[in-house]
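Structure provided below as structure tokens; questions to follow.
Every protein chain of the complex appears in place save one, which is left out.
Labels for the chains are A and B, by order of writing; each one numbers its residues from 1.
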Amino acid sequence: MSQVLQRTSPTGTRATRVIGATSILVMAWVVISGLLLTPQDVVQGESVRIMYVHVPSAWIAYLAFIFTAVASASWLISKKHSMGFDRFAGASAEVGVMFMAITLVTGSLWGRLTWGEFWQWDPRLTTTAFLFVTYIGYLAVRRLEGSIEQRARRSAVVAMLAVLEIPLVHFSVVLWRSLHQGATVLNPNGDVKMDDLMLFTLFSGVVGFTLVFIWLVLHRQRTMLLVDVANNQGLDAAIVARRAERSAN
Amino acid sequence: MKNISGIKVAKGKVVSAVLLKDLRIELRSRVVTNQVLPFAGLVMVMFAFALDNDDVLERVAGGLIWLATLFSLFMIVQRSFAIDTADGALDSLRVAGIDLSAVFFGKAIALALKLIALEIVLICGAVLLYRVELSANGLVLLVTCVLCATSGLAFVGTLYGGLTAGAKGRETLLPLLLLPVVAPVLIAATRATEAAFGSGGAQTSEGWAWVGLLTVFAAVFGVGGSLAFGPLIDE
Partner (left out) sequence: MKDAGFIFGSYIVTLGAILLFAVSTLRRAKKSSHLVTDKDKTWL
């Protein structure tokens, strides 16, 4: 049994299978409850249903970037420079970028329904967009050619610089918007009166997305290890072949 | 700081050596004056074509100056590091055991000087082409803003230039990495410049808060850059 599973999913373990199955169940509940069971909101109407996927993905996106920053810092600080930290940082950033894209898309769909506009130059939105672009750059740095150690060092430093950059971006946008008071539009943010089922659905969303995040990061970082080792072996094999060639001559 | 042969090299000496080297290269090759400057001027003219309205141009002049500066920043940084990596100069400095934060500051100051020369021309261009007016108070604000914004840009530019130096595809990667980081500089410098020009009825006094932000930015990336530059170009 485990042999068969090992062949279909080499990065899976019993733990990831349990997490995967649980997250599918929770996500199914979120979809059913979010779309069918929960009532519409007094202010937002039906569009509040988008919140059940939007809020958890935003939460996961930010969580992922915090994990990336912490893992990068750990890599830099630790004496051993364990590659596990680097792979975790990379996997977390990849998953984070995906959830950030989901957040931006679902958020603009919600904004179109609630504000009548896809986008507003609100500090929170703008900072989120910049975080998204910054981590796309981070992933591009990870794909630069070079050894695994070079990748780890470069990307860890870039992640640390992102930690410096994001508060500055946020603060400058806050200052910028506060001077443009005329532009503030009707903003029914957060003033939602939620009943118990709505809150429970939102809570399940957060739980479900967190489980999905854990599953994805575990698989992604193991996959990264497989690819790294495979690439290394490709190199080793080439060296061995070249040496054999030379000794044959 | 000692190098391999055990000779003590003062940090200030390294800074000035790197700075003078970069400026000498510029004096001999004239890339900034013959290529980047005409490019930036051209960008200003193209903006005028695109916006095609004197009032609008006067209103947005501050933003256009800083956008043109950012575009030129990418070119100057790429050029500066392309020379260093092509001849393996960065590698030699590393092997020589020199304090890399001194190299960082030397290159950053050289970059800042080039940028300031460029910005003076761009501001004059805005006065001529976009008909902005500058009061004495505005001039003080503008000079402070240019100094603070430029040091921030120079630190960030040098840092990310070092990161992408020698990597394939750096021409496209550098703007992707740099633009999000310099967004606060673009916002703050533009607002301060608008205040100095009095665009859209802005008061000069409104600009100083933005200069504060620019100073914080320059300080953060000055410190961050001097710490991170070494590990970034180190193998």
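Here, a contact is a pair of C-beta atoms (placed from the backbone, for glycine too) under 8 Å apart; a residue touches a chain by one contact, two chains touch by 3 or more.
Keep in mind the model is a prediction, meaning the values are calculated, not measured.
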{"item": "Displayed chains contacting the withheld chain", "value": "A"}
{"item": "Chain A residues that touch the omitted chain in the full complex", "value": "6, 8-11, 13, 27, 31, 34-35, 45-47, 49-50, 53-54, 57, 94-95, 98, 101-102, 105-106, 109-110, 112-113, 212, 215-216, 219-220, 222-223, 225-227, 229-230, 233-234"}
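Following the convention adopted for this analysis, only the chains that are shown with their structure count from here on.
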{"item": "For chain A paired with chain B, centre-to-centre distance based on mean C-alpha positions, whole Å", "value": "32"}
{"item": "Chain A partner contacts - residues on chain B that touch it in the complex", "value": "159, 163-164, 167-169, 173, 176-177, 179-181, 183-184, 187-188, 191, 206, 209-210, 213, 216-217, 220-221, 224, 228, 231-232, 234-235"}
{"item": "Residue numbers on chain A that touch chain B, as the complex places them", "value": "76, 130, 133-134, 136-137, 140-141, 144-146, 150, 153-154, 157-158, 160-161, 164-165, 168-169, 171-173, 175-176, 179"}
